[in-house]
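Note that this is a trimmed complex: some chains were dropped, and none of the rest were shifted.
Chains here go by letter, A and B, matching the order in which they are written, and residues are numbered from 1 within each.
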C-alpha cells in the first residue's frame, strides 16, 4: 500500500481511542483538502446516492463502470470502490479489470459483497475471484460477512438477518484476504491485524437501513477515506462520519424522507469539532 | 395462487367497502410483520425510488435483475415486480426467467407494461410474452392499459393522455390474462372477477405524476402487498397507501421536491388508524 507518510497502521499500535480519534480528524481534513478522485462501480440503486454522499463528504466521485475504460481510469483513480449489488455482464468485466489495475498500482480499494450467498451465485463467484486480488478493505453487513467467512448465514435478499455483534469473531478468518474488515450494523466493528482488539463504533439511527443504499454509499466513503489514510483509519473515519450524521439527522427528523435529507445535510456539515464531540469509538478485546 | 388462509378473493364477495377496508388494514399489518422479500426488475429511473418506497412501507426489496441469478432468486422471493421502463437485453432475459419461475411456484407477481404501444415495440413484444405467463396483477396508467386491451390509445412517451375513468370499461377484456387489473390516475380503478363492480380509490395529489417513478414504485408496492394478501386486496391496499400519503403530503407541501420528501415520510408513518381515517374506497357498478 502507498500509505501517506507517517500514517502506516503498522507503525503505531491502534490501542488508544484518543489516538484513533485524532487520526480520524486528520483523515477528514485530508479528504476536504485533497478531494480525491474515487472510481465507483456500484449498483443501479446506489449510483446517484453514493455519488451524492461522496460529494457531501468532500470526495470527487466518478462512476466509471464499463470494461473499455476500466483500465485507463482505474490507473488514475485515488481509490476504487466495488459493489456487486445489481451487476451486469459489462460491470462484472469492469470490476475485474479495475481491481487488477489498482492492485498492480497499490491503489487502495474496497469490496462490498452485496448479497453474497447461495441464491446469488453469479456475483458470489465474482466476489471469490476479487478476493484473490486482495481488496484493501472488505465491508458488508453481518449476513454478508458471515457467509463470506464460510458460515451458513441466512440473509433476506440483500438485507442482514444477523447482528454485527454476533459476527465479528467469525470474520477474523477473512484477514488472510484483506487488511481490514468493516461490519456495519447497530454497532459497527472494524477488524485488522493492526489493531489490538476490535474497534466498535456506535451512533447512527435505526432509520439508516430504512433508506436504501446507505450501506453501498458507506462502502464508497470508506474508499474515499482510504485515498487519504490507512485502511483501518479509513474504515473507522467513514463509519464515524456516517454514525454522527445519522445520529444528528435522527434528532432532527424521525421519518425516512426527511431523515435522509437531514442525513445528507449533516454528512456535509460535519467538521473536526463535530467529530471530536460526537465520535463514539471503543476498543474491545 | 398460494393465498394466505381464509383470505381468498373467491371465498368472499367484495361488495362492501367496510369489508375491503378491514382487509386492507389487515394487509398493512401483515406487511409490517412479515417484511416480505420482493424481487424487483425495474427501470433505471425507478430503482432507487422503488426500493425506498418498499422500505418505507415495510417490505424488503431486492433489485435482482440479471439473467444469471433470476431463477434462483425468484424461487425464494415472496413476490415479483416486473417493470419494462428502460429495459436492457439482460434485464429482458431476467424478466422472462423470473416470471416463469414464480409462475411455476404460484408466487404472486405484478406486471407494469410501461410505454406499451407501437413506438416501443421491443418491450411491447416482451409484455405480450409475459402476458402468456398470466401475471397475478397488471397495473399501469390509463394509456398503457387501454393499449394493452387492444385499443389505439395515444400516450405521450411513458405518460398517459387518457383519464383512468375513461378506460376501465375497456380493460375488462384483460381479465383473461390476469386476476386483477389496477389503473392509476386521478382516481384509481381496480378490476377483478372477484369484485361485484369496480373498486374506485380517491386521494393522492396532482403532484404525484410530477415526481418521476411514482407509478413504477406503486407497481412494486402492489407486489409487496400481494405477498401478504389476495390480488384484489393487494392492489387496493397499495393504492390506498399511496393515495393517503399523497393527500397528506400535499397538505404539507405544494412543490415537487418537498412534496416528495413528505410523501416518503407519510408512506412510512401511515398506520392502521390513518388508513381507517383517510381511505376513500368506493364500489361502482
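The criterion applied here is as follows: a residue touches a chain if its C-beta (ideal position, glycine included) is under 8 Å from a C-beta of that chain, and two chains touch if they have at least 3 such contacts.
Just so it is clear, the model here is predicted, and its values are computed rather than measured.
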Item checked: Number of identical chains forming the whole complex, with 2 shown -> 3
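Definition applied: only the chains that are shown with their structure count from here on.
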Check: Between chain A and chain B, what is the separation of their C-alpha centroids in Å?
Finding: 34
Margin query: Which stretch or stretches of chain B touch chain A in the complex?
Written below: 35, 37, 39, 44, 47-48, 51-52, 55-56, 60-66, 68-69, 72-73, 75-77, 88, 90, 260-269
Item checked: Touch list for chain A against partner chain B, complex -> 43-46, 48-49, 85-89, 115, 118-123, 156-159, 209-213, 255-258, 260-261
